[in-house]
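Here the structure comes first, spelled out in structure tokens, and everything after it is commentary.
Omission of a single protein chain aside, the complex is shown with its protein chains in their original locations.
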């Protein structure tokens, strides 16, 4: 799993590459927590373009971030889910609480204007 | 292994896709022999663009075709060898007897004008 | 029998049989190995890419469970048996770990004995495979058996 990050306003944008499972989750969590705390960021935008596999361990890590940030008024946005990845998110019901976007720009705009509210 | 063939003059052009090993060799041989005999073709142009794996079983099948066609005045030309495929051809010494091309057109021109002669 | 392209007719006649066995250590780095081996084995059957992805998720969940729940204290062996029987894929994932006290309970969706886990692993296996069985004995270990049949084939023999 490769993660490259950039900061835009109070959002962390993360480009993910590879497979998100129990083996790569620790690295995923660590890097995101570190970057967000260091710069005191509120929102997390995850770009899944390079992710071809995710299982419930991966979903669990994302849900964990979602719950943590939500308590602090932040959001998690999902960008570019491939069909097989989207299927897993859907089955777990996560697309009912997190919003999916086709590109990072739109996701950023939405979280910035205090955008989506699915609940 | 997927094979798609077309005929140009007295040459059979074969686009290969997949892996050429002992499992796929029988299919490779069968299809090529059938097509060449049916239309009484002399030369064989193999396009490896879609081949990402070959081992000595695959090389053996190609050498077999080469020997058979050579006796009858025909040629075998190799097009678009990926680095890892080329390495195996080189190690086996097959590039000393068969010519490699970057595109089908050039290969066809060369075999048509009774072109290359490596020996 | 309706008119069918010859390829489908052939599929009704040729039945594939094969089997393989993979044994791995319960290390997180081996979860990927297990699912890739399983999907590669499965690809001998006429599964679509989407079905192969479902098989990968199911195997990933089963193997992850062995590592996290089956062997919580020390490394152990996980056995993945792969079988093609009459065009049917049968995968068994077995650990010799702590086992499960109440199998009925853990089969409830969202049930998890670990707070930070979603309890979705077994539900995913159940959704993505055609058949699924969980057998376990405390201190002996756990076996998950999963069966999947290519949908194309299901349609062809309808």
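Note that the chains are named A, B and C in the order they appear, and that numbering of residues resets to 1 at the start of each chain.
Everything that follows uses one rule, which is that contacts are C-beta pairs under 8 Å (C-beta built on N, C-alpha and C of every residue); 3 or more make two chains touch, one makes a residue touch a chain.
Computed from a predicted model, the values in this text were never measured in an experiment.
Undergrad: Which displayed chains does the hidden chain touch?
TA: Within the full complex, the chain left out of view touches B, C.
Undergrad: Which one, C:36, C:107 or C:147, makes contact with the chain that was left out?
TA: Final answer for the missing-chain contact: C:36.
Undergrad: In the full complex, which residues of chain C touch the absent chain?
TA: Interface residues of chain C facing the absent chain: 18-25, 27, 29-30, 32-33, 36-37, 40-41, 44.
Undergrad: To test your reading of the contact rule: which positions on chain B touch the chain that is missing from view?
TA: 19, 21-23, 53, 55-57, 59-60, 63-64, 83-84, 87-88, 91-92
To be clear about the criterion, only the chains that are shown with their structure count from here on.
Undergrad: Please tell me the distance, in whole Å, between the geometric centres of chain A and chain C computed from their C-alpha atoms.
TA: The answer is 28 Å.
Undergrad: Rounded to a whole Å, what is the gap between the Cα centroids of chain B and chain C?
TA: Their C-alpha centroids are separated by 40 Å.
Undergrad: Among the residues of chain B, which ones contact at least 2 other chains?
TA: None at all.
Undergrad: Hunt down the residues of chain C that sit against at least two other chains at once, touch-wise.
TA: None at all.
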